[in-house]
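Single-structure report; data block below.
Note that one protein chain is taken out, while the other chains of the complex remain in position.
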Amino acid sequence: MTASAPQAPVISLRGVVKQYGAVRALDGVELEVAPGATALLGPNGAGKTTMIKLLLGLVKPDAGEARLLGFDPRKPADGVELRRKVGYMPESDCLPPQMNAVELVSTLARITGLSESDAITRAHESLDYVGLEEQRYREIAQYSTGMKQRVKLAQALAHDPPLLLLDEPTNGLDPKGRRHMLELVADLGRAHGKSVLLCSHLLPDVERTCDHVVVLDRGRVAASGALLELTRSQSRSSRVRVAGDVEAFVRELASHGIACERESERVLRVRAPGDDADELFALAGRAGARLEALEEQRSSLDQVFLDVLKNSREARG
Amino acid sequence: MLNFLRTTWLLYRTHLVRTLRARRMWLVAFGVALAPAIAWVVAQSPRTIRGLDVLTALGFLLTINVMAPLASVIVGAAVLGEELEDRTITYLLTRPISRPAILVGRWLASATVLVALFAASAALLGWVAGGFPPPSNEKYVIPPGLTGALVGASALAVLTYSALFSTLGVFFKHPMIVGLGYAFTIEGFLANLPGKNQALTIQYYVRCFLASQHPQAWAGVEDVVPREPLDAAQAVRWLLGIALVALAIGAWALRRKQYELTA
Amino acid sequence: MSGALLSADQLGRWYGQVVGLSDLTLSLERGVTGLVGPNGAGKSTFLKLVAGEIRPSRGTLEVLGLKPFANAELFRRAGFCPQQEALYEDMTGLEVVRFLMRLHGFSAAEATRRANEALDRVGLGDARKRRVGGYSKGMRQRAKIAQAIAHGPELVVADEPFNGLDPVGRAEMTALFAQAGREGMSVLVSTHVLHEVEALTHEIVLFHRGRLLAQGPVGQVRQLLSRHPRRVELRAREPRRLARALVELDFVLSVRVGPADGRIDVETFELERFFEALTRIAAETRAGVTSLESHDASLEAVFDYLVA
Partner (left out) sequence: MKAATHTEIYRPFRDALAPSRWAFWPLYRAQMAIATKRKLPLFILFFGPAMTGIVVSFLAYLQFQIEESGSGGPLISGGGLVAQFASQLLEVHKLIIAAMKTVRFFAVLAMAWYGAGLICDDRRAGAHLLYFSRPLTRFDYMLAHFATAFTFGCCAVLGPGLLICLVATFNSPDFIFLTEKWPVIVATIGYSLVFVTALSALILAVSALSKRKSYALAAVFGVFMSTLALGGAMSALMRERQWWMLSLASHFERVADWWLGASRSFHRWDPWWSVAVLGGLTLVSFAIVAWRVRRMEVVA
């Protein structure tokens, strides 16, 4: 499968509205998703699932235009065609309990258009890739949450789609499982040129895998852009954890006119001169203290997410 | 003991409200209203039809023979079965209440609704049947206590059936399927066999209760009057006995039962 | 009531051949404790045993000095928030909690008051009159937590209460449990997402393959793992120059310079002496150090060491 044309948006939505009775799930969404790994964030009920269903052509928008890999999900013919090029990993439980993993993945692959033999080989390859070893022959009813998540990813990969829609892939996974899943997602995005739209509540996961971020709130795009830009903090300062003679170090900083705020007993927030911390090390040495941790003050995605939500709620009163 | 009564009352009240709100209740209500409705339709037809036949045919063939077990399975299996399948039983099992009360309280609520519905349906049927023109031949006049007997039989039937199917919920993962199997294949098969194995079915005792009071009235409808019918009092004792025993077994088992609700 | 919160002695529980808990000996003090461990390590089984929903197959368990299984006294003093999402779909949030409070023996008015108070506390105030069937996953979790704390228990057992919550919800629930801990309520929380536990408590219990692997404050558990060297990650504009100086230090085991982003990974057994030396070397070499981080203290690292 050739990667989609470079830089043409994988997904574009213009003025998309979707109403369920009184609730406006999507309220005029303007969005362009470039190839690569993009995260779709938003509090519960922000419209993420509705948007995904809309992109898959399962739900018709009330207004506005939607394009996915150049297909218009509204047209039935396009709808069927685009679902061949998309791998969807649902957030909720969706695995038929009596089937085993190989049966499920190969059946879904065959439905997508693979021949019998291709479907079986692809099923086993995908299951190898997600690391589901010999349990793949047991009934899904006996699977743990971690194994279920892996089967869900495998079925999305079996037909090697250029675009992956992953809804909360790491939900319910233990740290090992989560790291493995995130590495797979990052590996797919970067090494295999797949475009990934990842919905997640676990922002550290997003930070590890995605380069672009879109924040959705109450059916509208509250913020979107490259991850690094969003998390670049306004003031360039460093957070330092100090050991040894902390007071002497603070006095030393003051004497050199370096502003410093005390976050806690041993953690300071300092505006370092120049763009590296050698000076701080020198001052600490002279004051008989030592630095145990130093990080550029970058607001974590959590912080960004909470701030974006706050302003978008204030903006809309 | 006080805790048992208090919990039973609480669960009774809550489950009563929930049962009335449940969608399946409308299905059961429709099924139960069928007999009186049909009787009313028949009343409109010009043909001369005896009220007695309307009461006995619809009363037995439709309400007692089919609707009673069917409604009891649908409502009875949901007493515990649904809570287990939805895995909300956890909230009750970790409360300082007497566990048998869970079964008894919820069954009482379902039984109340069922008995009310079936008694009303039987009474309504009796009233509509009474409205038919008096028959020429003295033999076909509706004996005064017949409607009462039908009301009693319907109530007893659903009471016993629902007790049995609720208890099935404690032991089986799919009480509805086991209940259907019993009600329609085993009972349907055994109840029509001659000899003693009729006594294994609830239908037998209900028929005894029904036919023992006015046997001649039921002559019109075949296989209502069993070969060696017990008298009404014995039948009632049997039916209530079966219900109590079933509930006791279920309640006792619930006390020590662990439900391994795998995540 | 003083004494240990709970104590287990060779506790075992299995479902047919599947082992939930194989052989657990543990005792916990009062306070907020985080229960961590990989999928299938036996956390849920252990919590169900503590909550008295199932019986041990082997060994003994005492919670608040009581035998937990089907023990009305324990249910009065403990609240349980199960892992599964099930709730009474057709009842409203208020109705569910009030009904469960009535089962605790509270009068109608008292039950309503407690239900409202608990629902407000978990942030379901405005959704109390809506049917639970219409609740989102996050709202369901809050409702489950509400029914576990509404009767003011001494101990709250929560099986992955943060699963499905968005960051806002997660932060609020963590604050709620921490506040409950400060009010003297003991909390036993199991979760997969480790950075949640770190925000909530330092006291952790680590399960693996149905057994207790480690217990105690995260930092101290890390100390015990002497066999694993401490790892420090540095970033500098001229990593090679800095690395050459660091390699000289005799307590430095290994130095690895990253291919592109100027990253240096150092392994050492004596972290304190390393930081002291680093402060001196950084000042002398002026290699443009921009970040310094020691991963090991995090729970995730400890988790990996133990579970690896």
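Think of it as A, B and C in the order they're written, each chain with its own count starting at 1.
Here is the rule we use: a contact is a pair of C-beta atoms (placed from the backbone, for glycine too) under 8 Å apart; a residue touches a chain by one contact, two chains touch by 3 or more.
Values in this document were obtained by computation on a predicted structure and should not be read as measured data.
Visitor: If I consider the whole complex, including the chain that's not displayed, which of A:L114, A:L166, A:C199 or A:V242 touches that chain?
Guide: Here the residue in touch with the unshown chain is A:L114.
Visitor: Using the definition of touch stated at the top, determine which of A:V17, A:M99 or A:A248 touches the missing chain.
Guide: Considering the complete complex, A:M99 is the one touching the chain left out.
Visitor: Return the single residue from A:L31, A:V86, A:A101 or A:M147 that touches the missing chain.
Guide: Residue touching the chain left out of view: A:V86.
Visitor: Spell out, residue by residue, where the missing chain touches subunit B.
Guide: These residues of subunit B touch the chain that is not shown: 24, 27, 31, 34, 38, 42, 45, 47, 49, 53-54, 57-58, 61-62, 65-67, 70, 73-74, 77, 81, 85, 174-177, 180, 184, 220-221.
Visitor: Mind pulling the subunit A residues that touch the left-out chain?
Guide: 1, 49, 53, 56, 58-59, 76, 80-81, 83-84, 86, 88, 90, 92-99, 103-104, 106-108, 110-115, 118-119, 122, 125, 128-129, 131, 155, 157, 159-160, 179-180, 183-184, 187-188, 191-192
Everything that follows uses one rule, which is that only the chains that are shown with their structure count from here on.
Visitor: Taking all protein C-alpha atoms shown, work out their mean, then name the chain whose own C-alpha mean is nearest to it.
Guide: Looking at where each chain's C-alpha mean falls, the closest to the middle is C.
Visitor: Quick one: which chain's Cα centre is the longest way from subunit A's?
Guide: The chain lying farthest from subunit A is B.
Visitor: With chain centres defined as C-alpha means, what is the inter-centre distance between subunit A and subunit B in Å?
Guide: About 56 Å, centre to centre.
Visitor: Rounded to the nearest whole Å, what is the centre-to-centre distance of subunit B and subunit C, using the mean of the C-alpha atoms as each centre?
Guide: Here the centre of subunit C sits 51 Å away from the centre of subunit B.
Visitor: Return the residues of subunit A touching two or more other chains; collapse runs of consecutive numbers into ranges.
Guide: Each of 145 in subunit A touches at least two other chains.
Visitor: For subunit C, which residues are in contact with subunit B within the complex?
Guide: These residues of subunit C touch subunit B: 15, 44, 51-55, 69-70, 72-73, 75-76, 78, 80, 82-84, 86-91, 99-100, 102-105, 147.
Visitor: Once bound in the complex, which stretches of subunit C touch subunit A?
Guide: Contact set of subunit C toward subunit A: 37-41, 136-139, 160, 163-170, 192-195, 236-237, 272, 275-276, 278-280, 282-283, 286-294, 300, 303-304, 307.
Visitor: Where on subunit B does subunit C make contact in their complex?
Guide: For this pair, the touching residues of subunit B are 3, 6-7, 10, 14, 18, 21-22, 86-88, 90-99, 255-256, 258-263.
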